[in-house]
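Take this structure first; my questions come after.
Of the protein chains in this complex, one is absent; all others appear in place.
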Amino acid sequence: MLLFLLAAAVAVAASLAVVLGRNPMHSVLLLIVSFAALAALYIGLDAPFAAVVQIIIYAGAIMVLFLFVVMLLNAHREDEGTGGAALGGRPLAAGAALAIVLAAELAWAVLRTRRAGGSWMGAGPESDGTALQSVRTLGGVLYSEYSLAFEVTSLLIIVAMVGAVVLARRES
Amino acid sequence: MVPLGHYLFLSAVLFAVGTVGVFLRRNVITVLLSIEVMLNAVNLAFIAFGRFQGSVHGQVIMFFVVTVAAAEAAVGLALAIALFRHRESLNPDAFTSLKW
Partner (left out) sequence: MIPLYVAQVGVVVAVFVMLLLAAAVMVYSERKVAGAIQQRYGPYLVGPKGALQPFADVIKLILKEPLRPVAADRVLYYVAPLLSATAAFAAFAVVPFGAETTLFGLIEEPIRLQVADVNVAVLVIFAITSISVYGIVLAGWSSNSKYSLLGALRSASQMISYELSYGVSLASVLIIAGSLSLTEIVDAQQGAWLGVLPRWNVFVQPVGFLVFMIAGVAETNRAPFDLPEAEQELVAGYHTEYSSTPFMMFFLAEYINMVTAAAVAANLFLGGWHGPFLPESLGWIWFLAKTGAILFFYIWMRWTLPRLRYDQLMQFGWKVLLPVAALNLILTAAGVITVGR
């Protein structure tokens, strides 16, 4: 429970700072902190492989890409003029209201489901999660039941790669 | 063990934070980062559901989300670079005309 509260607090605080921060460089780094907190939660959920994937792929690869682009476009001049948190006043209030409404709505949905007492809701905590930790089981499911989706994803990656190269190429 | 509701609530809060970022920020890169926050909130919900149902399917879906996020980030950032070349700005409001 302590781990959960700590990780949850870090994740929410870091995500808030990502969204509200003025310097994109700091935003990227705080997002990595938030990812690390989520990885800790995944370990608590008996998903060590997911936690490691979160760090290797999300923090280690995708975020480096963001970092590269921020450095390339020279982050210092961001957020001038009509920039980000400088919005202030009404838009900010509207956004905050939107966020609270959305969070409340989602929380309400969660609570309602629990009150309705879905059978799986309480089943988990007592059950043993060690079977879920096995990378072997995970691989088995991934390469049998989801094999088509897996192959399609590889196609998606290739398309995205070609697309990114074409888009970012300097026209000569 | 922490009950499922806690995880779902955390996921909801993170998702809301991400949504606010997408709506409020006027910087393409921060908007993309906010989308990543939202995707991660969803991942957390998937893994929590999977754990409490006693199946690995939640984790499998998380992998697909991560892969799609990678593709999305690559294309999104390429777009940001391309737009920046044309307008010298990362403000999405600068890209309102269809032709330049």
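To keep things simple, chains are lettered A and B as they appear, and every chain counts its residues starting from 1.
By our rule, a contact is a pair of C-beta atoms (placed from the backbone, for glycine too) under 8 Å apart; a residue touches a chain by one contact, two chains touch by 3 or more.
These numbers were taken from a predicted model, which means no experiment stands behind them.
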Residue among A:18, A:38 or A:59 that touches the chain left out of view: A:59
Residue among A:32, A:45, A:102 or A:164 that touches the chain left out of view: A:32
Contact set of chain A toward the excluded chain (per top definition): 25-26, 29, 32, 48-49, 52-53, 55-56, 59-61, 64, 67-68, 71, 133, 135
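Just so we're on the same page, only the chains that are shown with their structure count from here on.
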Chain A-chain B separation of Cα centroids, rounded to whole Å: 6
Contact set on chain A toward chain B in their complex: 1, 4, 8, 11-12, 15-16, 18-19, 21, 24, 27-28, 31, 34-35, 38, 41-42, 44-47, 49-50, 53-54, 57-58, 61-62, 65-66, 69-70, 72-73, 78-79, 81-85, 87, 91-92, 95-96, 98-100, 102-103, 106-107, 110-111, 114, 120-121, 123-125, 127, 129, 131-132, 137-138, 141-142, 146, 149, 153, 156-157, 159-161, 163-168, 170
List of chain B residues in touch with chain A within their complex: 1-21, 23-27, 29-30, 32-34, 36-37, 40, 43-44, 47-48, 50-60, 62-64, 66-75, 77-82, 84-85, 90-91, 93
